[in-house]
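The complex appears here minus one protein chain, its other protein chains still in place.
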Amino acid sequence: MKIEVRFFALYRERAGCSRASLDLPAGATVADLTAEVRRRHPGLAPPEVSIVVAVNTDYAEPDTVLNERDEVCLIPPVSGG
Amino acid sequence: MKIEVRFFALYRERAGCSRASLDLPAGATVADLTAEVRRRHPGLAPPEVSIVVAVNTDYAEPDTVLNERDEVCLIPPVSGG
Amino acid sequence: MIEITDQPLDPARVTNLVRRDGNGAVVTFLGTTRDHFEGKRVLRLEYEAYYDMALKKLEEICREMQQEFGVEDVAISHRTGLVDIGQISLIVAVAAPHRKEAFYACHKVVDRVKEIVPIWKKEVYEDGSRWVACEDHEFSPSQGAAAETPGH
Partner (left out) sequence: MIEITDQPLDPARVTNLVRRDGNGAVVTFLGTTRDHFEGKRVLRLEYEAYYDMALKKLEEICREMQQEFGVEDVAISHRTGLVDIGQISLIVAVAAPHRKEAFYACHKVVDRVKEIVPIWKKEVYEDGSRWVACEDHEFSPSQGAAAETPGH
């Protein structure tokens, strides 16, 4: 299945893109997605840092199963205020 | 000696005056002054309530010795803000 | 900055007095006159101050904030006289580089104002009035000259 991913702030700058379309097997999880993102963009985050993902505007656990048409965003450490 | 005393708020209303001139022996303390005030104005405060006194714009202890020309004020419970 | 005035208070003016480019956090407290007390409707409030001593105590409170929190930018404005319901009777503005100190110091200033500054508030009802004391723990309008709690 195809998953559209958005990149914000630090991740957008490091990835050099604000959106990407990933091919993932049906039943893929958030952890599968971040693994694929790291493969494509090795400089995005150091290995010891977990990449936080939002699915449909909520923080998602690594074992969350993804579906086509989910709104998936990579969330670098927030710093509002 | 003569001590001028100012009354504020609740005490002013209960005493029915905003200032009074008290005759006290030389060396009289704040405790002597409040005793004299209570004698003159029995309704000012119930016996179990200590009357707070400011001398020269600072809170004074009961054993503080008074002098003529001290600025003496009776301070009912404050409620600013 | 400290002031006691019988004119309406201006939160924007008081807040701007403490803003500086090195301060990332500004906390402002507005004390406004409430419309009820124990089910009775309050019509308005009357504030009375022992001005000389009140100003001195407000200055002391500002020094306490410097000692306790390292906070230097404090502004306190207190209103006296007749104050209508919903109007502002007290403004405390505190600024600091970080928010924690700004919140703690602002809260502490308000507590201290209510503890040590000789200012008194009288609530006026349709059928009477009462001098408020020590955060409402003391008098009730039905009791009139009820017992005061010692110390404040």
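When the chains are written out, they are named A, B and C in that same order, and each has its own residue count from 1.
Definition applied: contacts are C-beta pairs under 8 Å (C-beta built on N, C-alpha and C of every residue); 3 or more make two chains touch, one makes a residue touch a chain.
Note that the structure is a prediction, hence the values are computed from the model and not measured.
Chemist: If the full complex is used, which shown chains touch the chain that is missing here?
Modeler: A, C
Chemist: Per the definition of touch given earlier, which of C:D6, C:D35 or C:E60 contacts the omitted chain?
Modeler: Within the whole complex, the residue contacting the unshown chain is C:D35.
Chemist: Identify the residues of subunit A touching the omitted chain, counting contacts across the whole complex.
Modeler: Residues of subunit A in contact with the hidden chain: 6, 8-10, 13-14, 43, 45-46, 48-50, 52, 54, 57-59, 71, 73, 75-81.
Chemist: Please output the residues of subunit C touching the missing chain, sorted low to high.
Modeler: Subunit C touches the chain not shown through residues 11-12, 15, 19-36, 85-86, 97, 99, 102-103, 106-107, 110.
In this section, only the chains that are shown with their structure count from here on.
Chemist: Using Cα averages as centroids, what's the distance between subunit B and subunit C in whole Å?
Modeler: Going by mean C-alpha positions, subunit B sits 25 Å from subunit C.
Chemist: Suppose each chain is reduced to the average of its Cα coordinates; what separation in Å results between subunit A and subunit C?
Modeler: 50
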